[in-house]
Every structure is written in structure tokens, then in C-alpha cells.
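Excluded from the complex is one protein chain; the other protein chains are retained at their positions.
Chain lettering (A and B) follows the sequence in which the chains are written, and residue indices restart at 1 in each chain.
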């Protein structure tokens, strides 16, 4: 169970420091390196236990506590910046020690009262995590043990960005949003109308771009039937009402001509 | 010392993982120990690799700066699917502008701005025109002679419509119904 080999405490000028130096004089920078080697007080504690080839469940708390405290004291003497966590552990060990030295109360339940139990439990959990850290580190790792593809491909040149998708629902929703704004701000009324009337209005305007005049009758085709005639008629009425076109008739019953209304006509000097 | 299988594996892996092409000399320097393998052996192995990949989805080619793996040229079009982006979304402003042109055509930009209460950016009108959904059908004979916009046949095609009348009814809550929404109550005989 116990580790057989000594774990190096750290490295000083390339040389591994395996044991705590026996003589009292340790260069401060060396101890600093040693301190940095431990990932925390649990690590230091586990090191002290393993160094004596002991099972966690068999720890001689008094010895370990003494060693731990010596270690921490030495660091303090050298005025190293010691993480408070090390002192917390020292206090905890001191408390266990004092409880072990106290005479037991006669009715005390041995198993529950053993102050070592909690320490042993913590050490076991910490040891389990140390194992986990080793397993994780041993796993083949991308960027350390294996690398991913960096090969060349011309495929990106073929990538095109598709145009945004719009649904009819998007349009109708947008229109009802607009309608609600109108309701909030406007009083004007818009009469009922057919969308096909609106489309026919666009067509009439478009036709009038090419020709200055169109005959009224040209806007009615037999193939569209009665409904088509109504649409054309409504479109013309709407365009007249919006002052976009004007109708002219030379004499009663003659053909009506449609032309774009030119507002600047009246200012035309010619 | 490496045997020929190990050498081939090593060169194959190096070319696969290195973003830039590598020459035989670079390969010898970077992944082989000094004196371990002759340059001739490296070159021979590269030729073997080229042969191995002849009928595969990737090929080992020699370009100006060295050897590199690349996907077969005839697969490019298909592989583009790996990076195909999701279509972006149009802004609310664009959709509202489009909706007004659909429902209120022919309409000028000024009229759209008046109804929406905010100005319509030129880029919106440009986008809609480039998409082929709207066109200028004329000018309104008012001062400034603004252009009149309407929807196109392509718009109807893209939305699977025969006529604009097929647009779905607009769902506005009952209490918010105004004269505006009467547009839904289409009735030829009205």
C-alpha cells in the first residue's frame, strides 16, 4: 500500500531534493522550491506518511503531527510566505493530538469518538483524488500525445452563404406589427381593398412608364373575365384617388385615355 | 533505429498534423534523430506514402514548399457541406418594409417611412431588389417624383403564390381590429 520510493521534495539547481535536509541551515530559496512542490497541506501530510512506508489507516498521529508542525515551524522561521492552509492543518492535527492525550470518558463510544477517524477519512478521500489525477494525466491527451488533422482542403472555396429564409408568416406578422403602430398613431382610414387591386395598380403604373397614354379599354381583357374587369376598374379608381393618374376623354362616349398625372405640369412655362 | 514501418507512420503523422507543407529535409530534421535515417530513405518513404494514398479520399501532393496532404479535388464541392453556414435572418425593419410593399403597393419609400415612423435605409431597399422580390414600377408624380415600389413575379414564385390574394389572413386580436385590418375582409362585391 505504501509508496516504496521517496518522492523528491523538489529540485534545487537541477538536483532532486529527496529528503528534508538534516542540518538546520537550508538556503531559503531551496525551501521555497520545496514548498512549491506540495500542492497543499494534504499533500505534505500524505508525503510524511508515505515516507515512513505507512498505511493511512495506521498513521501514528502523534509522530506525524510532530513532524508536520516541525516542518511548518521551520518554514515560518525562515519567514517564507506560508499559505494559511498549512496552519489550519497544523491546528487540526494539534487538536487531534490533544484529544488523544486526554483520558477517555468511561461511557464514551470508542469508534465514534476516535479523533483520528475524520483525519483518516479525509486522507483516504484525498488519496483517491490523487489516484484520479494520475489516471487523468495518464490518459492520451490531444495536444500532448496526439494531434488532430491540419491537412489542406479546397472545400471552403465552395462554401456559399444561403440567402435568409423568409416565410409568408414572417411577412404577415411584420404587416400586423405595422398595423398596430398605425392604430396607435393615425386616424386616417384606409378603405377595404383587394391585394390583387394593389398589384394591378403596380402594373398600370409600370405600363405608363413605357407609354405616356394608354387607352382605358386596353386595361380590360376578355380572358380575365368579370372579376378581372372589376380589379382593373378598382385599381384605376384607386390610382385616380391617390392622384397618381389622370383620365381624359375628348367627348362623351369616346375612349378614355389614362396618363400619369404630372404635378409640375401647372408650373411648366411651356 | 527505426524500421521502415515506423518511419512511414512517423512521416505520415507529421504531414497530417503539420499545418504547412514539409520538405523531406525538414521532416528529417524535426521528427528524426540525428543520423537516424538517410534523406534518401525519407524521400523513398514519401513516395511510398504518395502511392498508398492514390485511391483514397485524400492525397499526398508535392507543392512548392514541400509535401502536404489534401482532400481530393473532385470532393471539394461535397465537402463544402461541412462548413455550410446557416442562413442569416432578416431584420424586423426589412420584413416590415417588405410587408408594406406587398400589402400597399405601389408605394414610395417616403410612404413606408411615414407609416413605420422611421426612415428606411437604402441597404434594405437594395437587399430586397437584389433578392428580386421588389422593383421600381414608376414614379409618383408629386414633388421630388419618388419611385414607386411593387412586388415582382419572382416574389410570387419564391413564396409559391399565384396571386397576392393567396397571402394568409393577418391575425390581429379582435379588440385591435381597425379599419386597417379590414383588408382581410376581402369582398369583391363590396
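Definition applied: a contact is a pair of C-beta atoms (placed from the backbone, for glycine too) under 8 Å apart; a residue touches a chain by one contact, two chains touch by 3 or more.
Fair warning: this is a prediction, and the values are worked out from it, not measured in the lab.
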Of A:74, A:100 or A:256, the residue in touch with the unshown chain: A:100
From A:89, A:178 or A:195, the answer for touching the chain not displayed is A:89
Which of B:44, B:79, B:93 or B:136 touches the missing chain? It is B:79
Which residues does chain A use to touch the chain missing from this display? 39-43, 45, 55-58, 60-63, 83, 85, 88-89, 100, 110-111, 114, 116-117, 120-122, 124-126, 128-133, 135-137, 139-151, 153, 155
Contact footprint on chain B, counting only the chain that is left out: 5, 8-14, 16-18, 30-32, 55-58, 69, 71-72, 75, 78-79, 81-82, 84
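Keep this in mind: only the chains that are shown with their structure count from here on.
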Inter-chain centre distance, chain A versus chain B - centres from mean C-alpha coordinates, in Å: 24
